[in-house]
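Yeah, one chain of the complex is gone here, protein chain that is, but the others are all in their spots.
Chains here go by letter, A and B, matching the order in which they are written, and residues are numbered from 1 within each.
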Amino acid sequence: MSMANAFDVALVALLLAIAVWVVVARAAFSAIVVFIAYGLLVAIAWVRLFAVDVALTEAAIGSGLTGMLLLGAAARLRGTTASGRCGLTLRIVAAMFCAMISLGLGAVILTPPDVVVTLAPAAMANLPPSGLGNPVAGVLFVYRAFDTLLEKVVLLLALLGVWSLTPDRLWGGVPGPQVDAGPDGMLAFLAQLLPPLGIVVAVYMTWTGADHPGGAFQGGTVLAAMWIVVIIAGLQNAPSIDQRLVRFLVVVGPAIFLGIGLAGFALADGFLSYPAGYAKPLIIVVEVALTLSIGVTLGLVALGTPQRMRRQ
Amino acid sequence: MNAATLFGICGAALAGLGLFGLITNSEPLRKILAFNLLGTGTFLIFGVVARRGAAAGLGGDPVPQALVITGIVVAFSATAMAVVLLLRLFEESGKATLDPNEADGASTAEDDS
Partner (left out) sequence: MMPGLAVLTDASADGFLLPLAIILPVAGILSAFVLGGRHAERIVLLLLVPGLGVAAAVFVAVWRGGRSLVYLVGGWEPPLGIALRADGISAAMMATVAVVICATALFARGEFAQPHGRPEARAPFVFWTLLLAIWTALNTIVLGDDLFNLYVALELLTFAAVPLVSLKGNAATLKAALRYLLFALFGSVLYLLGTVLIYSAYGTLDIVLLSGRVHPEPVAWIAAALMTMGLLAKTALFPLHLWLPPAHAGAPAPGSAVLSALVVKGSFFLIVRLWFDAMPGLMDLAAAQMLGTLGSGAILFGSILALRQQRLKLLIAYSTIAQIGYLFFIFPLALGAATSNPWSGFAWTGGWLQLFSHAFAKAAMFMAAGLIAETLGHDRIAQFGGIGRVLPITMFTFGLAGLSLMGVPPSGGFVAKVLLLRASIMEGQWWWAAAMLVGGLLAGGYVFMVLGKAFSSASASFKICAPVPRSREVLPLALALCAVLLGFVPLQPSNLLQIGRTAALTVASP
């Protein structure tokens, strides 16, 4: 027990130290590099909180993809003059305000209610009819499937928002950097070695998500990461944004999800409910389609706006 | 103090730090970073709530855990959109700041074409 506590205390201390550094560091680049480490430490904290699905998602999306995005931005913005710090009065007022909020939150944490109201028993009790073994998957795809569907639409909107910032002359072009990495370089080697492994991991994570930690989001993110590695190494060109196939892949996940949800009107209790006995196969179909869509969408979001037109 | 409470306090502190960074940092990229700090702090608090709801043989209440997964994806989408906006702003104007010194839009004759 004391060993575990020492580890947790060390983890928390490190997290707070990094957070302070991220806020006060002068150079954005160092703050972001440290932030990536922070993300991985937060993922470990999630494991300590017995939420492995969340740990996987945080490591993949919260630390990995976010860090990549921010690092790329810092690299392109390097050298811009750092604007002046804001006035002392604002900083003092903000510090007091934030301290108040932190103290309020801390007080709430330190005074939990006597009777903890939890939905874990209800979630577990209703799981067997759906055939799933992972209660988090149950929440995501059975009880609160509507949230998941809307969230897919949010992701699509983010992609559209990113694309909407394309200069008009580059519409229909190819996103991502133009890379001249040599075919014998380290990057090319990595891009040949990693993707097969990554794809196997992604498929496994999606497949096993029905019964164990994992699922469409985690698997899809790994797929996206492998795709990005291949593109950055120059082994493959990014697709242009007006290609039908690309648009179709982005949409196929939410479309199948919506379609199965609509079928619930006729075949089951209503929108987003599954016919008895068919829940697990249908959910797996949805998860596979979503993995594909999430992989393509996240990859395209990470690649950014088109930078050049496709070579005819 | 058990592990969950410790992480909860950590989350509260992270949320405060992130909020401070979001309000006071003047560079948009640092604001985005601080927003991510605030987000992870919020999610950690949610995770503590989940851990405290451990029952029925589970390590934690699965509902908050699923909500956090949704939240992480949404936060990433937000970061992506903000970063791309910032980069485009830098490309168009050569500056990456949100200075409010000039009255936006009033300095140039805006037409509606």
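Observations
Please note the rule applied: contacts are C-beta pairs under 8 Å (C-beta built on N, C-alpha and C of every residue); 3 or more make two chains touch, one makes a residue touch a chain.
In this text, all values refer to a predicted model and were calculated from it rather than measured experimentally.
Among A:V142, A:V174, A:I232 or A:L298, only A:V142 touches the chain that is left out of the view. Of the candidate positions B:C10, B:L38 or B:L58, contact with the hidden chain is made by B:L38.
In the complete complex, the hidden chain is touched by one of A:A19, A:A123, A:A191 or A:I231, namely A:A123.
The chain not shown here touches chain B at positions 15, 22, 28, 31-32, 35, 38-39, 42, 45-46, 49, 52-53, 63-64, 67, 70-71, 74, 77-78, 81-82, 85-86, 88-89, 92-93, 98, 100, 104-106, 108-113.
Interface with the hidden chain, as seen from chain A, comprises residues 101, 104-105, 107-108, 112-113, 116-119, 122-123, 126, 142-147, 149-151, 153-154, 156-158, 160-161, 163-168, 171-172, 242, 244, 247-248, 250-251, 254-255, 258, 261-262, 264-265, 268-273.
Here is the rule we use: only the chains that are shown with their structure count from here on.
Between the CA-based centres of chain A and chain B the separation comes to 13 Å, rounded to the whole angstrom. Partner chain B is touched in their complex by these residues of chain A: 4-5, 8-9, 12, 15-16, 19-20, 22-23, 28, 31-32, 35, 38-39, 42, 45-46, 48-51, 53-54, 57-58, 61-62, 65-66, 69-70, 72-74, 76-77, 80, 82-86, 90-91, 94-95, 97-99, 101-103, 105-106, 109-110, 112, 116-121, 123-125, 135-136, 138-140, 143-144, 147-148, 151, 154-155, 157-158, 161-162, 165, 217, 298, 301-302, 304-305. Chain B makes touch with chain A in their complex at residues 3-21, 23-27, 29-30, 32-34, 36-37, 40, 43-45, 47-48, 50-63, 65-70, 72-81, 83-88, 90, 95-97, 99.
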